[in-house]
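Read the structure below first, then the notes.
Here the complex is missing one protein chain, while the rest keep their positions.
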Amino acid sequence: MSNTPDVAPVEMVPVLDVRDVTKTFPGVIANEDITFALNQGEIHCLLGENGAGKSTLMNVVFGLYQPDSGSIRVRGEQVQFTGVNDAIAHGIGMVHQHFQLIPVFTVLENVILGDELSKHGLLDIKDARNRIRELEQQYGLNVDPDAMVGDLSVGQQQRVELIKALFRNADILILDEPTAVLTPGEVDDFFAVVRNLVDQGKSIVFITHKLREVLAVADRITVLRNGKLAGSADPKTATQQSLANLMVGRDVVFQVEKDEAEAGDALLSVEGLVVEDERGVRMVNGFSVDVHAGEIFGVAGVEGNGQRELVKAITGMLRSVGGKVVILGHDTTKWNPRQITELGVSHVPEDRNKHGLVGPYTVADNLVLNRYYKQPYSRRGVRQTTPVDEEAELLVEQFDIRTPGIHVPVETLSGGNQQKVIIARELTGDVKVLVVAQPTRGLDVGSIEFIHNQIIELRDRGVAVLLVSAELDEILSLSDRIGVLYRGQLAGIYEGADATREQLGLLMASGASPDADVVVA
Amino acid sequence: MSEQPNESSDPRRWIQRTWNLQPVLIPLYAILLAFIVGGILIALIGVNPFEAYWALVRGMFGSPERIAGSLARSVPFIGSALALAFAFRAGLFNIGAEGQLLIGGLTAAWVGTWAFMSDTPGIIAVPIVILAGFLGGAFWGGIPGVLRAKTGAHEVITTIMLNSIALFATRWLINSTDPKILRDTTASVPRTKEISPTARLPELVDSQPPLHWGLLLMVALCFVVAFILKRTTFGFETITVGTNPHAANYAGISVDRIIILAMLLAGGFAGIAAASEVAGTNFFFQPGTFAFIGFDGIAIALLARANPIAIIPAALLWGALLSGAPLMQQEADVSIDVVRVIQAMVLLFVAADAIVRWVFHVRSTSGSQMDAPTTGWSST
Partner (left out) sequence: MEQHVSDETGVPLPRQFVGGGLSEEINLQRRVGRRQIVGIVLGLTGLSLILLVAPNITSETRSFAFEPPPDPLQISFNPVVLVTVIGLIYVLAGVLSFLPGRLDRVSMIAQLIAAALAIPLVLALGLALSDAPATNVINLLDESLLLATPIALGAMTGLWCERSGIINIGIEGMMLGSAGVGFTFYAILGGATSTGWLWAAILVALLTGALLAALHAVLSIKYQINQIVSGVVINLFALGLTGFLRSEVIVPSGNSKGVATSEIGIPLLEKIPIVGDTLFTGGPLHFGMYIIVFLTWLVMYRTSWGLRVRSCGENPHAAETLGINVIVIRYQAVILGGFIAGLAGAWFAMEAQSGFEDNMTNAAGFIALAAMIFGKWTPWGAFGGALLFGFARALGSRLQFLDVEIGDFSIPSEFFQSLPFFVTLVVVAGALGRAVAPAAEGQPYTPSK
């Protein structure tokens, strides 16, 4: 192991040296006077909340953004990147949080893109394939170069991203939230890969907001908060609590407080549901569950195992091809979204910009998007502005939505406030069943706490809640019962209080666990 | 740009701030630029552009009759532009007004020649003819709507194909003598019989072409459409589908239903325009009279940024230019096709308003973007 450079030898020059970098976007200071150094052969964790400015800083380093002021040195040489090519030429590679892959291309095409080998003007596929194979062997990254990227699992796609950087001879690797999409087991494998990279001489910036990972992998820790440097920490002495305080700027309560569930009747019953996605691929394959009044049923699982289709089928947005959905005693399998909504089902969708909001519409119109056609918001087919505005004012206050007014386009709000608009709309009214998908994705700690408390409050009022989330922490802290979705089937159900990360992780990764309550072959 | 301290005293800025003139200013500047481009073209063939334009302007507004003629010329454009604009707000690009006009005009003329119409008072007969046009156009507009909703076939392709099919179909119906279908065998050219005198829209001014009640009908239609879009729940649903169909589906709006309804109505608006032409101008149906009206409607609607009220002045400009062009050709010997170039340039400069802002140093204010969806070919 090569991780001892806590105190760099005096003559040692950092491979990457960022000094006093400031980057602003219209109306936002994303980075203010940030200084950050990466030494040869270390894993330097950049820790911060969503929106703290970590990705912006690294995009500056990678040449995607130009800093307003400040300087960057690579191996002691002052550089001024005008584009990604400059960064790549200096041996910097980046694995982006949202994979920058083209699903309809093969692995090989994705890897060589922008750095192609040609012979007589035509692509030299054979040579490229050999080079990729070599890299895969050297770093233990196994992917078929000729597979379509769209067919690969998320973990494999991440390996493709790493191969892309290594193919360009990167020795400074920036990994932006690399574990967000992995199961606990995959995270461990990934850490092994990262250690292997460091052992072979690479230097790594590891961006994350997960405290546990920081302590597990970092040689050094730098914390950002609100675009500013909040401090640094030594992984040997830091604790999760100390890091969290540094990251958020106040004491953080890890445990969500909630009472024992008082489960009532089953309000939502799914029986043997089969759902195909738009391409006709079967994504949900015989899923059954009963969600009872006053409980939160959490659905854990690696993304792409049918969560999206399950939620869409329950809420009527996608027609299932088999099985049954029964809500409040009605067979709603063939109902449309409006009929299901009118029954008292609320839905916080996974993709708030695509489904949950109409971006150019005002905050007010978005707050009544599920009831605009009803009295008093509409009379005899004509919309009534006054009741809409009154309702909007009320909800903005009640849910603490930070907006300049109810008549501004909702797309101008921050992500957290946009999500609050959806939460406000969906959690008011006569809700009996709540389906929430990824409710806190990309939000800051304050918004996350607020939304979690709202969901628990609804549960305590006797609402049946189906919570789908890729964040295992969220599932564990909120759920009364937890089901793991694996390849479209329920791989097992745990009592919320008893489940551990390890058990769930195993089930998420393989669909089987020795101690799961039920196992689907 | 100008220095900070001067800004408050600059009268132009003050006017701009006090009344937001941009929605009017940009198109006016665009028209000016377009005329400059057209003028260069005219000068290239050795004609003095000012003389040509003077003839054009007199042709457009030179006398009360000419003004009336310009107004009359714009009537069908209002309808064909509405056909595009309404579908546009639902996220659909309806290039099919050309065919919808043909089918609407045909049904209007066909119904107008029914025997009982001559015994029916105008107050009933005229609405029947207009309704027939509406239904004919709606039928032809509904086909691509259903195809889009049910099979995902993109309306740009289907409407263009239906335009050609409508042209050949109507041509056959009025050309065919064996069997005789709708042809008026007494007429020297292939066309339908004249509709009953009771079914005609009353004339307002005896201009060329005559100005009739169709103008008021179309203007009223614009206001009705504006009300539908702005104030009704149906309009809200339509625009929601056009802005974000995924969110519309999530909000319980049936996207398929809105797509079909929007195309039905859009086709119907074109049909009304065609019916008003049949009932107010020609009194018979002949495919040639509708050539390019649907095509121009696209440009007019885009010029008006798909706003139903703004369509009225845009269509007036269009109609006036086409109405004035013959005088320009007659007096200055400049092809009327120059007008087409000018029209294309107007649309170009309005769409790419950044060019206009750059040329005339107009500041950008938010909200001038067209509510325009650009979607790929495959539907979701």
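Each chain carries a letter (A and B) given by its place in the written order, and its residues are counted from 1.
The rule is simple: a residue touches a chain if its C-beta (ideal position, glycine included) is under 8 Å from a C-beta of that chain, and two chains touch if they have at least 3 such contacts.
What you see is a predicted model, and the numbers here were worked out from it, not measured in a lab.
> Which residue from B:154, B:183 or B:200 sits in contact with the chain not drawn here?
Answer from the full complex: B:154 touches the omitted chain.
> Just one of B:182, B:260 or B:345 touches the chain that is missing; which is it?
B:345
> Touching the absent chain in the whole complex: find that residue among B:41, B:81 or B:199.
B:41
> Hey, which of B:55, B:302 or B:316 is the one touching the hidden chain?
Going through B:55, B:302 or B:316 one by one, B:302 is the residue touching the chain not shown.
> Over the whole complex, note the residues of chain B touching the chain we left out.
Contacting residues on chain B, toward the hidden partner: 41, 45, 93, 147, 151-154, 156-158, 160-162, 164-165, 168-169, 171-172, 175-176, 178-179, 295, 298-299, 302, 334-335, 337-345, 347-348, 351-352, 354-355, 370, 372, 374-378.
> Using the document's contact rule, name the residues of chain A that touch the chain not shown here.
59, 62, 64-66, 83-85, 88, 94, 96, 100-105, 109, 112-116, 118, 121-123, 164, 263, 269, 271-272, 274, 279-280, 285-286, 288-290, 292, 320-323, 481, 489-490, 493-495, 498, 503, 515-521
Heads up, the rule we're going with is that only the chains that are shown with their structure count from here on.
> Which residues of chain B touch chain A once you look at their complex with the stated criterion?
Those in contact with chain A are residues 231-234, 236-237, 240, 243-244, 246-254, 371, 380.
> What residues of chain A sit close enough to touch chain B in their complex?
The touching residues are 278, 315, 317, 336-339, 341, 347, 349, 351, 354-361, 365, 369-370, 372-373, 378, 381-383.
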